[in-house]
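Every protein chain but one is kept in place in this view of the complex.
Chain nomenclature is as follows: A, B, C and D, assigned in order of appearance, with residue numbering initiated at 1 for each chain independently.
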Amino acid sequence: MTHPEATEITPKVDLPGWPDTKTGQKKDTLTGRRTAIGEWLAESSLFTISLISILALGLIMLFLLMEGAPTFSFVSIRDFVLGHFWYPTDEPPDFGILPLILGSVSVTLISSLIAVPSGVMTAIYLSEIAPPKVAEVLKPAIELLASLPSVVIGFFGMVAVAPLMQEVFDIPTGLNLFTASIMLAFMSIPTICTISEDALRSVPITYREASLALGATPFETISKVTVPAALSGITTAIILGMSRAIGETMVVLMIAGGAAMMPESIFDPIRPMPASIAAEMGEAPFRGDHYHALFATGITLFLFTILFNVLAMSASRRFRLKG
Amino acid sequence: MTFSISKHILSGRRGTAQKIWFTLFRLAAGINVLALFAVIAFIISKGFSAISWEFLSEMPRNSMTEGGILPCILGTVCLALGALAVAFPVGVGTAIYLNEYASQGKMVGLIRFAISNLAGVPSVVFGLFGLAFFCTVLNLGVSLVSGALTLGVMSLPVIIGASEEALKAVPNTYREASLGLGASKWQTICRVVVPSALPGILTGSILALGRAAGETAPIMFTGAVFFTPDLPSSVFDEVMALPYHIYVLATAGTHIGETRHLQYGTALVLIALVLGMNLFAIVIRSRLRNRNRV
Amino acid sequence: MTKNAENTHDTILQTRDLSLFYGDFQALHEISLPFAERQVTALIGPSGCGKSSFLRCLNRMNDLTAGTRSEGEVVFEGKNILEKKIDVVSLRRHIGMVFQKPNPFPKSIYDNVAYGLVVNGIKNRSVVAARVEKSLKQAALWEEVKDRLNKPALGLSGGQQQRLCIARALAVEPEILLMDEPASALDPIATQKIEELVLELKERYTIIIVTHNMQQAARVSDTTAFFYMGKLVEVGDTNTLFTNPVKKETEDYITGRFG
Amino acid sequence: MTKNAENTHDTILQTRDLSLFYGDFQALHEISLPFAERQVTALIGPSGCGKSSFLRCLNRMNDLTAGTRSEGEVVFEGKNILEKKIDVVSLRRHIGMVFQKPNPFPKSIYDNVAYGLVVNGIKNRSVVAARVEKSLKQAALWEEVKDRLNKPALGLSGGQQQRLCIARALAVEPEILLMDEPASALDPIATQKIEELVLELKERYTIIIVTHNMQQAARVSDTTAFFYMGKLVEVGDTNTLFTNPVKKETEDYITGRFG
Partner (left out) sequence: GRLVIKGSTTVLPITQKISEAYMAANPEVKISLSGGGSGNGIKAVIDQTSDIGNSSRFIKGKEVKLAVEKGVLPVPHRIALDCIVPVAHPGNPVTNLTLDQLKQIYLGKITNWKEVGGSDMKIVVISRDSSSGTFDAWKSLVMKKERVTPRALTQPSNGGLVTQVATTKGAIAYIALGYLNDEVKALDVNGVKGSAETTLNGRYPISRPLFMFTNGWPKGETLSFINFILSQKGQGLVEEAGSIPLY
């Protein structure tokens, strides 16, 4: 970086625009000072711009808190988080979001049970097994899967998958935890798959060569060398995939059934937190109890995703250190 | 170097284990790709008949059971472009700062922490934030700007990530060569680094645009309405948007059964728009990449 | 350092008219080269002449590079190992490899050496432990690591890592050891250790070593082959080749006129 | 090829007790080395001995690497250029650099050469065009590219790209040219061209060249400095150093005992 009080060095060779060396006269208009000020300006404005991200996150937290905190003037944190009943518009109302939390947690877990093996295995296939030409075609396809709007997945789940589930499993309704989990899995698979694939690809080829040269089969190389070496990235991928699933709104809003009950079976309808917020925000009068309670639900949801994010970061750090 | 093990021939028990596992791997990949095609094929087959010039160019009529979805298309395009207008300069600026100026330090750590957490914030929480901040505190109301700003904040981490990756991919030798010629840092960034990273930055931005276009939850309370008779004429108007339109037609319409074909049609238009943008991004990427090649 | 004429030793491995293509690019042109048992053969030549490509044909490592195609034969134990039906996994147990950059796995020292045994189905713990110790001793590393076998291998110095990689390769008891510039990333002392090791190992193993350091080739090898632009220009007894090269290119190269 | 004794030339650049640290690791130990004007100085030594690190101190390129810290002085035109207040941007106009791998910008040939002029504020088109032509001629590239100045530079061969990089460096008329293994990625013919170029350029420029090829050092340089483990072991007239090295390490290195 240029120092503001930079001194100049007189060049010895003649060049238009350079100081004239024969006369010793300075023609160089490019004083260090001017450049230095320009550079300083550029850097500090870029720095200021990059603070916007902090500002944005700060504002999000601030406003969630500001609008959510008043909830705890009419319901204790304990009753809010552990209460079994969500009847926000009854007289008197009940603001217990435990069923919503359990809905979110269960749908996230079950969708991970589907998405993790499927996503990681796909990543292994793409990075380790598929011929380059095939991988070149399949990779963008997985990325396209990620770009399908969630409302379309929700819509597809509602009109195509839910009736199918109802038939196949002979259950009263297709709008339930299980169907939502399946559709949610397809939303998190691309996340899990692409990050895992990156992690696998960044494992040096020399590891694979060393293993194969020792007479290990390709599968042994994958399971004993490549995957362990990429474990940090894969773990991060899984956590971020779960984070994506817990925050996804439209899919659960459209296919989870919307019953604010404690799920007992995978075919029970549920009402995860994002679905509740999306469904009820429209009716909750501005700064009424219901409105505040929905923001408090937002805080809970936000805390879950922050938790996932911190876990993901520490996972990638921890494993990297070990590696 | 591309690495491939597809040529291996194996015998024995270890070979069988490998065969079984590899089949599973292939199956997993196949199912995921199939899922993509299932969704697309389903929407196309059901929605294709609804698509007509009238559908794309007219206002909805007769309680939204007839007519077109022009206002939704326009609304979505405006929302997405607005989001990009917000997120692009900030995102690229942040990426340049992080990659070119500061890679360490407390503040940078904080910025990175903020970005990665921002990336994880659920879309519905962005909606809540937009409602509380843009609509209420900034008093922008439920409007195109509020929606676009909300989507913009949401797209920020995507654009920063893509831009940073693109900047990282610029070989250090370019920077060294430029600085070695007596270019200042800012000149190096403007003339060498950013132009080389541009394909990646643009691709990332278009992908972010596509993502913003497809989002529902953030605009539900901040910018989108069920029905408005006007095309958006000012940024303070409420707009109709494709994703929200699909949602309301499919769950809250007055004639859900009768309007199924419109729902499929709208979904098809949305998918075409979003996937089209993705394809466009891929094309731009390869175009710009090849521009400097032989 | 004993240097015998090549013909007093049996030929253990032999290439016949071996050509290699990367897509359309022909990296090797009809190379016929026999390798004598329990001898060190050095492959020398300027950067990009195809030394590594050739070496990687000998244990079919080139299979891993997309778009490669080979012609001709590589004969080992009476079979052409380039044939499709060859089980490359067991082939590579017989023909081990050490790479340019030390590449231990991100595992413990012990697990690195044991790896080849474990994947080859040796489960008996004491057998594995005995082999690990033996290999580390052969690789002249035992004394330095015996107290820290469960420490990560990546904590070793570059030279130690490379010897660990040699130990790892020796553990599966190959007959032939391929080495691609095994000392080029190492400091002088580590280099010397590796060179001593090579001379010791040739009592039991056949060694084919790629090097860009001609003095190294002269020091460790019995036979030297000079490659240039994908062709085998000259091969012969190391002493003769360095003192009396037949071809102009060889002379130009070993006198440092290019490369 | 004329080789004059060092003291017949003025010293244009000089390091005094220069030390360099990467974090805690000391890469250079108190190096004092003068460079004679319009002479070629070669820096040789085994991999990792600090040649590149040293070269990059001379135009403060090390500033770009996070965690570097230097001690001592580098004197150029009577000033210690390691001082904070030095304007590195203008310094680098005076001390140009050519890198190991050819690194033209992904722009046209013309734009590559013109780049240094443009960023230094020369806007007059005809002046720029004249300088571009002159530099390309100096770099012995003009004949090969004059009909395709607007074609992408990345379409040139490796050797042409490297000469283009030299032309690019020459365009801003530096007094000193630093070259870090400029021919190591090139084929013999391209290498020869670069060597010839270096000999021509020293008529007008002071050249400091890092090379791992001792024959190259012998061919092109007037003075040679031998580095080993971050220390300057020996420096002297090239002929003398190669025929009569004073230090044991130097002899070991130039006779190929290690490296």
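Of note:
One rule holds in what follows: a residue touches a chain if its C-beta (ideal position, glycine included) is under 8 Å from a C-beta of that chain, and two chains touch if they have at least 3 such contacts.
All figures in this text were calculated on a predicted structure; none of them were measured in a lab.
Only one of B:Trp21, B:Phe226 or B:Phe280 touches the chain withheld from this view, namely B:Phe226.
The hidden chain makes contact, of the residues A:Ile97, A:Ala284 or A:Ile299, with A:Ala284.
For the chain left out of this panel, the touching residue among A:Ile114, A:Ala259 or A:Leu307 is A:Ala259.
Against the chain not shown here, subunit A presents residues 85-91, 99, 163, 166, 172-173, 175, 257-261, 268-269, 271, 279-280, 282-286, 288.
Listed for subunit B, the residues touching the missing chain in the whole complex are 62-64, 141-142, 225-230, 238, 248, 251-257.
The rule is simple: only the chains that are shown with their structure count from here on.
Between subunit A and subunit D the centroid-to-centroid distance comes to 47 Å (mean Cα coordinates, whole Å). Mean C-alpha position of subunit B lies 50 Å from that of subunit C.
Counting only residues that touch two or more partner chains, subunit B has 1-5, 8, 10, 14, 184.
In subunit D, the residues touching two or more other chains are 89-90, 93, 120, 172.
Those residues of subunit B that touch subunit D in the complex are listed here as 103-104, 171, 173-184, 187, 191-192, 195-196, 292-294. Those residues of subunit A that touch subunit C in the shared complex are 131-132, 204, 206-217, 220, 224-225, 228-229, 322-323. Interface residues of subunit D, counted against subunit B in their complex, comprise 59, 61, 64, 66, 89-90, 92-93, 96-97, 99, 101, 103-107, 115-116, 118-120, 151-152, 154-155, 165, 168-169, 171-172.
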